[in-house]
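Omission of a single protein chain aside, the complex is shown with its protein chains in their original locations.
Order of writing sets the labels: A, B and C. Residues in every chain begin at 1.
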Amino acid sequence: MPSINIGLIGYGGIGRVHAAAYRAIPFHYGLSADSIKVGGVATTRPETAVQAASEIGCEFYTTDYRDLLARDDIDAVDICTPNNSHYDIVLAAAAAGRHIYCEKPLAMNAGEAQAMAQAVDAAGVKGQLTFNFRFFPAIARARQLIADGFLGQVFSFRGRYHRSSYISRDKALSWRLQRELTGGGALFDLGSHILDLLYYLLGDFDSVYGTLDTLIKERPVAPGAAEMGQVDVDDIALLHARTRDGGLGTIEISRMGTGATNDVCVEIFGESGALRFDLAEPAWLYVYDARDAETPIGGQRGFRRIETAGRYDGQRAPDWTMSPDFMRVHAECQYQFIKSIWEDRTPSPSFADGLHVQKIMEAAERSAETERWVKLAEI
Amino acid sequence: MPSINIGLIGYGGIGRVHAAAYRAIPFHYGLSADSIKVGGVATTRPETAVQAASEIGCEFYTTDYRDLLARDDIDAVDICTPNNSHYDIVLAAAAAGRHIYCEKPLAMNAGEAQAMAQAVDAAGVKGQLTFNFRFFPAIARARQLIADGFLGQVFSFRGRYHRSSYISRDKALSWRLQRELTGGGALFDLGSHILDLLYYLLGDFDSVYGTLDTLIKERPVAPGAAEMGQVDVDDIALLHARTRDGGLGTIEISRMGTGATNDVCVEIFGESGALRFDLAEPAWLYVYDARDAETPIGGQRGFRRIETAGRYDGQRAPDWTMSPDFMRVHAECQYQFIKSIWEDRTPSPSFADGLHVQKIMEAAERSAETERWVKLAEI
Amino acid sequence: MPSINIGLIGYGGIGRVHAAAYRAIPFHYGLSADSIKVGGVATTRPETAVQAASEIGCEFYTTDYRDLLARDDIDAVDICTPNNSHYDIVLAAAAAGRHIYCEKPLAMNAGEAQAMAQAVDAAGVKGQLTFNFRFFPAIARARQLIADGFLGQVFSFRGRYHRSSYISRDKALSWRLQRELTGGGALFDLGSHILDLLYYLLGDFDSVYGTLDTLIKERPVAPGAAEMGQVDVDDIALLHARTRDGGLGTIEISRMGTGATNDVCVEIFGESGALRFDLAEPAWLYVYDARDAETPIGGQRGFRRIETAGRYDGQRAPDWTMSPDFMRVHAECQYQFIKSIWEDRTPSPSFADGLHVQKIMEAAERSAETERWVKLAEI
Partner (left out) sequence: MPSINIGLIGYGGIGRVHAAAYRAIPFHYGLSADSIKVGGVATTRPETAVQAASEIGCEFYTTDYRDLLARDDIDAVDICTPNNSHYDIVLAAAAAGRHIYCEKPLAMNAGEAQAMAQAVDAAGVKGQLTFNFRFFPAIARARQLIADGFLGQVFSFRGRYHRSSYISRDKALSWRLQRELTGGGALFDLGSHILDLLYYLLGDFDSVYGTLDTLIKERPVAPGAAEMGQVDVDDIALLHARTRDGGLGTIEISRMGTGATNDVCVEIFGESGALRFDLAEPAWLYVYDARDAETPIGGQRGFRRIETAGRYDGQRAPDWTMSPDFMRVHAECQYQFIKSIWEDRTPSPSFADGLHVQKIMEAAERSAETERWVKLAEI
């Protein structure tokens, strides 16, 4: 396989995770160290760029991502910048013929996302999204079980992503609380993850009803500031949703989930079984089989906690039976991107997937404004 | 205290539980055995009436509840019959000057409930509802904490009542699936419990948005029958709700919750704390205090599982530290009713509480039909 | 069936539980109210006797249990007095031809227990012990699974009973801390329960190794007293044990288990499966089946939480799907005693079972003294 040289754009917390994850892949899959490398990095602040290049061990760094795109040796870019910059970078990268790995959510709105998905298709480059939560092995296992018909008809489902990061009124207006920088609030930031998980497991959404609210409407403009500014994005988003296959579900997204750190949960209730995933126990999938025997005094039906850790397809050490962490699932998502290049196949999760999630979010927002169910087909 | 003589109306599964619970109260509170007795029983089928009188150890039984009301020695009636009979019995009992203890939901609709609440008030008799879930000590503890200001402003909440009792398509049309007998489906049967818990903890509801569905629309008219009949009640009800105090919540009610037996859960997220109750662990309340210290390397914040078992006010053996069961919480609900008679005070949960819950359910149904938020004030 | 008239001896907390439990049985099993009654009560203090008779609703009460034995109408006695009185009462009751239901542990030592077991046999009366924990339906289900060969050969096991009732140094010397009144400490009080559960599930014990300790050796002679007295019983007992079938296990018994209320846990590890019971979730049994399929990416093996609530053989309302509580399992234990009289069969748990448990405890004590494994055959 040809070596893949990545240009990393953005080096905040998540950029560092991506960089580390690229470096871990060879150890998981027995690749040579030079088969994947981060060959350059772009950040808006020069001192961050220098630091990033030092940590990564690459020679090239810049404060302008276009310099990266101009380099012949860069095969793909990895975009770890705020949401409002994705569109321009993706279009420029596609135009430059670079494969693209992009942090979620894909875009500021469905219109942008549509154009971005078209751009990568038109350019014939791979476009993959960082829907890293898909790569917890329990989720892969859930998808496999669903594909095998384990659930029968899906009756209903539930998804949740709660954090408590904004419960303090003293917490200042950050970029995540400003619509012009993010496109949306908790719905975009946390919702994109949980909506993608449900979409990945259950297929296309048909329509949604959304109740969005901003529980704390004013915050200090900066940490400790007396001046207050308006929060113009949601901090809680409650959805009802229907999939094309007829499942009815409820989704809770909140930055105001007092007590939560990363409370991510998926439940699916089907005719012949049920599944449950909880990120607090990332190595396990809860599985209920309605076909299990029932006996007079007591049956054997019940949720089973099946162990899924370390079970990545093709991994050299399938006996790594400890819980995967954040870094591991990022590595897996990135590895799938690299493989889509090597094997010249459609990446997954693709920009088209990112577009679908973007439509769900936009439908939820429109629903919240108009107080009626909104079909994705309308978006 | 004068002895209270109960006339029990209805003796299905729940009637037996009530009868047993009355008999347990003296042991919990050091009362004399004859302070509370079930002195007569009415059921529609004569053979059930005989059996009931034998189990209870009372001499009087009848197939017409009016015979019970006609007896001078009956102080109060306990109504354990299907929903569609509550209205007539309550009105007759109030007219006869009997105190009334009634199974939930109070009525077939808010109009009936309103009339029933007025009837007991007009007659000057006590009217209490079997919202027995309130009497898990963890719920009492939660209410006490909320009253003490533990949560600060309530941001949001979640309630759930899932059973899986109807997931099989072969399950026949029973009385619970027929609107004319029940007034409603899962929303009425399961929803009344969870809505009352939320109302009890959070105060009056302001408005609701409801999505109701019947996931299995046709069922055999009888077990094993080839003939199919229409199900005309919901088997799943998803609600968004706002309380008068401004909390925003989500509520899931389903008979189609594959894998659930009695999956009842309440979560409340507030400015300074959070609470969680799960009926699978009936003796514990999960409590999170945002005021707990946070230190550089790691704080002490986290959900605490506090033990609440056996902690009934005034109970003779407060060291009964095992989980309370179904019977114990019924006994406690019934004891509060008896005490409301003895102490001549407003019972709790009262018919007014039952009316509020009835309004929430009716608002949810109207919302599901009209696809808009419905205020309780409209009902 | 002839009516059974019980004479209750002792009316502390546990006596009240027994009395209430007798009264609940007819409602569970469709018996007539007069089929089982508590017809008299004996307590050492006259004022307790009066109160007991009032709560129970019986006419006869006494401060001398021999008065109960002298009454012709008493069929059986139920002994709820401290351990050091069991021997005399049992021998007197057996001599009087009364069936006997006795609180655990059976005796002060194995010698007494042996004589008591012989006495009931010789008198041809039923002798049953209050090993009520056996009657959590999850335990019944576990025993059934083991009998069905679910586990294959048992490799190892673990049992635990932790309470934290004595962690405060200020807690005074009570009767439970004095060997002459109890025969033993945590090992007797808590250990008898967990040892019986293991014996019930795994069969006869072969030998044990015990480490016993008294972590707090001196306590106030009375609450608040300055004078200190010696604690002469264990407050922690750690055992290794082998069953006759070759299983090797570990057992933890402690009154010093900081944070525990009633932490009871059983785990069994076998060749083809495993079982786990935790009293914190009294309605569930955790079951692992090693024969479940294993697939390349991920298998389906895992602990399954099977629902066991309400599943008592012959119960009229098998749909009582809530967790059973303390009272319910006492009622079941007592019902089995009554049935052993009606059906004239060996009661279970029998005095012989109580004797086996007594031998395990005595072997553990002897082992702790001699620092070697002790066989039950030596006791």
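Here, a residue touches a chain if its C-beta (ideal position, glycine included) is under 8 Å from a C-beta of that chain, and two chains touch if they have at least 3 such contacts.
What you see is a predicted model, and the numbers here were worked out from it, not measured in a lab.
Undergrad: Touching the absent chain in the whole complex: find that residue among A:Asp204, A:Asp325 or A:Glu378.
TA: In the complete complex, the chain left out is touched by residue A:Asp325.
Undergrad: Tell me which of B:Tyr22, B:Trp284 or B:Phe326 is the one touching the absent chain.
TA: B:Trp284
Undergrad: Taking the entire complex into account, which one of B:His86, B:His99, B:Lys126 or B:Arg141 touches the absent chain?
TA: B:Arg141
Undergrad: Hey, which chain B residues sit against the chain that's not shown?
TA: 137, 140-141, 144, 284-285, 287, 296-308, 311, 313
Undergrad: I need the residue numbers on chain C that touch the omitted chain, in ascending order.
TA: Counting only chain C, the missing chain is touched by 155-156, 158, 164, 167, 169, 209, 211, 213, 215, 236, 238, 240, 248, 250, 252, 254, 256-259, 269-271, 273-274, 288, 290, 301-303, 371-373.
Undergrad: Tell me, which residues in chain A touch the chain that this view leaves out?
TA: Residue positions of chain A that touch the missing chain: 13, 16-17, 19-20, 23-24, 26-28, 30-34, 51, 54-57, 261-262, 279-284, 307, 309, 316-317, 319-328.
Operating definition for what follows: only the chains that are shown with their structure count from here on.
Undergrad: Could you work out how far chain A has to rotate to sit on chain C, using CA atoms and steps of 5 degrees?
TA: 180
Undergrad: Among the chains here, which has the CA centroid at the largest distance from chain C's centroid?
TA: A
Undergrad: Which positions in chain B touch two or more other chains at once?
TA: Within chain B, no residue touches at least two other chains.
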